[in-house]
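Okay, structure first, notes after.
Moving on to subunit A:
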Amino acid sequence: MDFSFYFDLPLWIRTALQGIAVIAVLFPISAACSMAERKVAAWVQGRPGPNRAIVPWVAPIPFLGRFLQRLGVFQLMADGGKFVFKEDVIPGHVNKFYYYIAPLLALIPALTTVTVVPFGAYWDAAANTLKPLILADLDVGLLAVFAISSLGVYSIIIAGWASNSKFPFLGSVRASAQLISYELSMTLSVLPVFLWVNAPGGNGTLSLFDVVQTQSEPGFLGGMWYLFLMPLSAFIFLVALFAETNRQPFDMPESESDLVGGFHTEYGEFKWSLFFVAEYAHMLVGSGVFTLLFLGGWNPLPWVPLAPLIEGLPVWLGGVIGIGVFLGKVFVAIFFFMWVRWTLPRFRYDQVMKIGWQKLLPLSIANLIFYALAIALIETR
Partner candidate 1 sequence: MAVIPLERKPLTFAERTYLPQIAFGLKTTLRHLVTPKETLEYPEQRPEIPAGYRGVPTLVKDPNGREKCVSCQLCEFVCPPKAIRITPGEIAPDDPTAHVEKAPQEFEIDMLRCIYCGLCQEVCPEEAIWLQNQYTMSGYTRAEMVNNKERLYELGGTLPDDHFKWDKKKSAEEQGNAH
Partner candidate 2 sequence: MIQPAKPDLVTVNVDGKEIAVPKGTNVIEAARLVGVDVPHYCYHPKLSIVGNCRMCLIEMGMPAVDPATKQPVMDPATGKQKINWIPRPQIGCGTNASPGLHIRTNSPLVKDCREGVMEFLLINHPLDCPICDQAGECKLQEQATGYGRGYSRFIEQKNVKPKRTQLGPRVTLDDERCILCSRCIRFSKEIAKDDVLGFIDRGSYSTLTCFPGKQLENNYSLNTVDICPVGALTSTDFRFKMRVWFLKQTNSLDTETSVGANTVVWSREGAIYRITPRRNDEVNDTWMPDSGRIAFKQVAAPDRLKTSDALDVLIARAADLLKAGSVAVVGSGRSSVEEQFLTRKLAAAVKATVALVSRTGQGDNLLISADRNPNVRGALVTGLVATLPEAKLTALAAAIDAGQVKTVISVGEDLVAAGLTAAQLAKVSVIYLGTHANATSAAAKVVLPTLTVFEKSGSFVNQQFRIQKFSKAVPGLVGATDDLVVLSRLVAAAGGAAQPADLPGLWTLIAAEIPALAHAAHAKLPETGLLLDAAPWASLPFVEGETLHFKPAATAAVASSQ
């Protein structure tokens, strides 16, 4: 298929279209994630979860209508409607400007990081090579993700400060401390991957697409996902990811049991739901990055790369398969997030700090040294 007509469009239209696409895809997925969260929570606790809401024109469909109702799909619409139509209550003591701007700020990094994450690949017959499906194929890839997603904490800090009350403030202070603590380990944990990807002498890259490509090579080591090659890195990255996305057991900024609602205590209705969307978007991007780095991206199975499978297929079908495989892995990762959330109790704040600085950081440094030495050994042989 020829996408050239798209690239012929003026840049601003393309940008706008891409932006709308991001919103149009990410919002529903985030919403679906929140629904899935409720369902998983319910199932783990032996409940059926939301299963009542239905829209009248679906109700008569014999089997499907009932199924969707039981699945709670329409609860999503009901909740969304509720958020939109709820009375907009603003506490009297807040700083209005920052209070309003915080949820919007939360969305910006969440939506921006998506652009640099490849979400699939297609076979470019002309170039006879696999091309990533990505909105902005930056060479700095992962660095961009790290850089932008870290900005998310600003919205939390601003929300906590603008709310002008104790609990939100505590929540936001915790959020920033936590972010700093785990950012280090996270970055250090992925360094071995890029040491391995960037063979000495070659062109240095931080592109996530290249990371996947190096997991799709022939041979035992080449086809192996980095999850198996560097399990400790994967583990540290995962733990740090939990902490970065403020998910249980690291959801210090919210921490309902000691901080009421944490940084969003004073928020309600649509503004609150924006925080929620941002959290799920973070989770989504985080899962995507994890998939790309350690789970072989769009490669269906270890040692089974995507490229040979879709080589002969129409371009669009190959792309869809690539996206499907990738999204499947992301959803598994997200399910894992939820599963953990409804299993583990929250750490104490001091434990969170301790784990971050005293356990995870030394571990990731040791990990880096180990792989640096190992890679040096292997490469110089």
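Here is the rule we use: a contact is a pair of C-beta atoms (placed from the backbone, for glycine too) under 8 Å apart; a residue touches a chain by one contact, two chains touch by 3 or more; residues count from 1.
Per the selection procedure, all candidates are chains of the complex that A comes from, given by their letters.
Quick caveat: nothing in here was measured; it's all calculated off a predicted structure.
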Only one candidate among 1 or 2 touches subunit A in this complex, and it is number 1
Listed in rising order, the residues of subunit A that touch candidate 1 in the complex are 40, 43-48, 51, 339-340, 342-344
